[in-house]
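Have a look at this one.
A single protein chain has been omitted from the complex, and every remaining protein chain is retained in its original position.
Moving on, here comes chain A:
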Amino acid sequence: MITEIKDLITTHIGEQAIVRIEEEHLHPILVINDSDLVKIAFLLRDTEGYYFDFLSNISTLDYYPDYRFAVVYHLSSIPYQTQLTLKVEIENDRRLDNLPEIPSVSAVWRTADWHEREAFDLMGIFFTEHPDLRRILLPDDWQGYPLRKDYEDAETYHGIAIK
């Protein structure tokens, strides 16, 4: 099925949108280009025969010690009972004032709103054009992004020693 989806994307959006297919997993993963993400999302959601209308999950990955992050989208189609995994990889220099940027898909699936806020909160990925991007699980004044592999716990929080 994943080759059909690859063909669909190449015909409608172009060759450059697909980076590669990772076949070594139990479910193959389609790695796509971040600049075409929203277009691909709309295409997969609205094309007859696919209708990936249900976004199960957005997960994030830190490839430490590489300077690379990934966002993984787990889609399923309720009418056809199929599943698809998309992955977007992004290079970044790991500086806290230069977060990796990926376009938001909250306009396609509204559930992405909270998932992306969680990804921003814990992994520090900035979703452009997100309607309300602020921390969701941690306090608003939290420093750093705990799920990054190079995260170090703070010594104090509001003057209270926490180590």
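Simple rule for what comes next: contacts are C-beta pairs under 8 Å (C-beta built on N, C-alpha and C of every residue); 3 or more make two chains touch, one makes a residue touch a chain; residues count from 1.
Please note the rule applied: contacts and distances are computed from a predicted model.
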item	value
Protein name (UniProt record) of the chain left out of view, among "SGNH/GDSL hydrolase family protein", "NADH-quinone oxidoreductase subunit D", "Glucose-6-phosphate dehydrogenase" or "Sulfate transport system permease protein CysW"	"NADH-quinone oxidoreductase subunit D"
Hidden partner chain, touching residue among A:39, A:94 or A:130	A:130
Contact partner of the left-out chain, one of A:2, A:19 or A:61	A:61
For chain A, the residues touching the chain missing from this view	22, 24-27, 29, 53-57, 59-62, 72, 74, 78, 81, 83, 85, 97, 99, 109-111, 113-114, 122, 126, 130, 132-140, 146-147
